[in-house]
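Note that one protein chain of the assembly has been removed; the remaining protein chains are unaltered in position.
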Amino acid sequence: MKKVNYKTLFNDIFLELQPIEKKGAPASYIPELSKVDPDKLGIHLSNVNGEHFYQGDSDERFSIQSISKVFSLTLAIRLIGKNLWSRVGVEPSGSAFNSLVQLEHEQGIPRNPFINAGAIVVCDVLVTHLSDPKGELLGFIRKIADNPTLQYNRSVAESEMATGDRNKALIYLMRDFGNIHNDVEQVLDLYFYLCSIEMSCRELARSFMFLATNGMDQSSGEMIVSPSKAKRINTVMQLCGFYDEAGEFSFKVGLPGKSGVGGGIVALHPGKYTVAVWSPRLNAKGNSYIGMRVLELLTTKTESSIF
Amino acid sequence: MKKVNYKTLFNDIFLELQPIEKKGAPASYIPELSKVDPDKLGIHLSNVNGEHFYQGDSDERFSIQSISKVFSLTLAIRLIGKNLWSRVGVEPSGSAFNSLVQLEHEQGIPRNPFINAGAIVVCDVLVTHLSDPKGELLGFIRKIADNPTLQYNRSVAESEMATGDRNKALIYLMRDFGNIHNDVEQVLDLYFYLCSIEMSCRELARSFMFLATNGMDQSSGEMIVSPSKAKRINTVMQLCGFYDEAGEFSFKVGLPGKSGVGGGIVALHPGKYTVAVWSPRLNAKGNSYIGMRVLELLTTKTESSIF
Amino acid sequence: MKKVNYKTLFNDIFLELQPIEKKGAPASYIPELSKVDPDKLGIHLSNVNGEHFYQGDSDERFSIQSISKVFSLTLAIRLIGKNLWSRVGVEPSGSAFNSLVQLEHEQGIPRNPFINAGAIVVCDVLVTHLSDPKGELLGFIRKIADNPTLQYNRSVAESEMATGDRNKALIYLMRDFGNIHNDVEQVLDLYFYLCSIEMSCRELARSFMFLATNGMDQSSGEMIVSPSKAKRINTVMQLCGFYDEAGEFSFKVGLPGKSGVGGGIVALHPGKYTVAVWSPRLNAKGNSYIGMRVLELLTTKTESSIF
Partner (left out) sequence: MKKVNYKTLFNDIFLELQPIEKKGAPASYIPELSKVDPDKLGIHLSNVNGEHFYQGDSDERFSIQSISKVFSLTLAIRLIGKNLWSRVGVEPSGSAFNSLVQLEHEQGIPRNPFINAGAIVVCDVLVTHLSDPKGELLGFIRKIADNPTLQYNRSVAESEMATGDRNKALIYLMRDFGNIHNDVEQVLDLYFYLCSIEMSCRELARSFMFLATNGMDQSSGEMIVSPSKAKRINTVMQLCGFYDEAGEFSFKVGLPGKSGVGGGIVALHPGKYTVAVWSPRLNAKGNSYIGMRVLELLTTKTESSIF
């Protein structure tokens, strides 16, 4: 990787993307997402040396949605380690993020922790092992983000719950197969709150840093997870982090990462940096249209794809 | 059809079946079904001339389970007629009675009203159009059975509800597709109560008689449904009444009918008779093992298959 | 069934259908089918007393296509009886007539002998047990039709073969599962020739008569198949004879039957009559649009549905 002037680079990238026609639209299944300004654009890159580079709306919080599935996965791995893999797989799904077909064919075991069914199982694990799941999960996220002001958005969580019939179908099907151990309402409540967290690009870049540094929080010196577990999380992001666009993202960006329907994407280069980008317009696969372009230009211009 | 001495015939059939090894077992997913004496055996045939023939435990009530889906279907057809067919199909399913795969592929429209998903949609229709769904449904069943003592079994209904995760997955998936219009709990409550009705062979034979007489209740002279609607119900029973054993039942018995996991089977010969049989041991497909044999011997010895 | 003046009845039906808008179009996947006059319409009814009633183009031969699968099934049952059912099922499929999904999920065993895969397995059985499969099959059809002039249409067979990639996929998949025992080319050759047979409505009504008379050819006195086997064939037709429209056909027509994409439909009332109708325009499910209407009016006006 070449020595990079990110300030100039981000400027160039934003300029290059400016004339792009406004493709796609924000998610519209809940009002809180649909009323976001679709032309927001922000990026924040933090490297392992503590330097920060940013541009645009990088300090504005947005609904991180599925990105937070990395936090719940991390916490579940801290709690039960490898035992998690008997209840959820680590392989890409090859079908829609909310499909029931795979679940029925594979006896209620979701293919990975980032499809909805998998994230719900992870929440079930948290409910089993935590006395105050919602509070402790938020506490954990605040810790790795080093930011006590992070919050769930109750209005978003309630909207998700109100439109969550497909997720209810998923959880009942899994419970029928014996892969949900707790009260369905409680697990879903945690799941929908998890999806409602709001963070800025800067905060996201901070909170994913431990995955770029072998599992250790460099500022506190605390091991969030072991290096092996950090690697596991990174590989799951690489293969399953972008719905049915993992191959496309791997090629274009070449970094492990996770996207959300709020238009955010986080990616990281192990040992080097984390980067978060936000642009609410989504492509047909549910990933941020401009967000993917920004990251593609970033890794191409800096030659920092891991491939 | 030859003139038949049913008394002798039933005797012969029971004798012929006596040495059969005791194959299968009663349903065991709820305690109320599993604790039934597995060797109960009863039959009751009522012809359109008002004659009755019976043998064995034909006056003992048992859990009719899915047989009651014919009652709810009939009531829904009375209420909304052909409009029902935009929300549930009339074709055999070719997959398990509780599969979600078909539902997902066909946009939440169940293949027929006798698979679980289809019966749940029928209950949703009843909830929409009745002010007291549970009461009015029971009242309707009492009317066509000419029997005010029929009851739901609350203990069975609650056990069904407690083990009903798969059915909850089905209803939430359908609601996600817009094919459930009412509160999920209320619809499922009606569905599970529907499954809990208890009747004897004699009572079943009585309550299905209108389907053998072009939709008219002969004793009261009331049209329960039009002749065309009676024919529709009979054809749906013929094609979809026996889970994934419709072809086998059509060949062996050759009459439209409906079975339940309580071990009951009702069949009817349009214009001639209705017949109900009960034996709790089930075959691998969930139909009464001896019940199917009894009906096979009956139609073979009387040459009364419709084919 | 009321005493019927079929001459008048057919007249009435044809008049009633005349103003119908010209819906659908003939099959177009091979030139021989697409160039047929789409407005041909013929019907021929033969009762068990040897009477004949007909109207329109009832003496003109057309490509009977899948209707001939009843002939190959009958011959296979004559050859190996019940052993056939270990290689092909008797249940409706619930999916497209040429789907590979069901085959893959059920280990290469087709659901019934009328979907393409099932008819190919039946041809495989014929190739195993006949020294001259094509000749003997045609001979058998000529015998039950009492008509030595019947022929395969080589041009149709070759067009089918040329567009038969899907069928080749089916046969290779089944051979992979061990359910095809002979040379693929030879089996498919027989299959495509089978589909190419041409008959008129009169000839079809004649050739299906043994299924209305308990398996016996009344004119020769020969048992074509046993009464039990005739019943089996009739029930398979009832449940599987109309692609994914078995339920609709059962309700509207209420007789066992078989359709073909050439626009022909044969149906029969056991103990009473056989009837063949031909009209090349197909509905979305691949069945003759007007053909189904004609049979619906026929059975409704004569009250001869078996339900």
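For the reader, a short list of remarks on this structure follows.
Which chain is which? They are A, B and C, in the order written, and residues in each are numbered from 1.
Here is the rule we go by: a residue touches a chain if its C-beta (ideal position, glycine included) is under 8 Å from a C-beta of that chain, and two chains touch if they have at least 3 such contacts.
Please read these numbers as outputs of a predicted model, since none were measured by experiment.
Touched by the hidden chain within the whole complex are the displayed chains A, C.
For the options C:109, C:122, C:138 or C:170, the residue in contact with the chain missing from this view is C:170.
In the complete assembly, the contact with the undisplayed chain comes from A:90, out of A:17, A:48, A:90 or A:223. Between the chain not shown and the residues C:58, C:99, C:234 or C:279, the one that touches is C:99. Residues of chain C in touch with the missing chain: 99-101, 103-105, 165-166, 168-170, 172-173, 175-176. Residues touching the missing chain, restricted to chain A, are 89-95, 102, 111-112, 231-232, 234-236, 238-240, 244-248, 250-251, 254, 256, 270, 305-307 (touch as defined at the top).
Everything that follows uses one rule, which is that only the chains that are shown with their structure count from here on.
If the chains shown are joined wherever they touch, the resulting network is a simple chain of contacts running from one end to the other without closing. A comparison of C-alpha centroids places B closest to the centre of the full protein. Each chain gets one centre point, the mean of its Cα atoms, and the points for chain A and chain C are 56 Å apart.
Residues of chain A in contact with two or more other chains: none.
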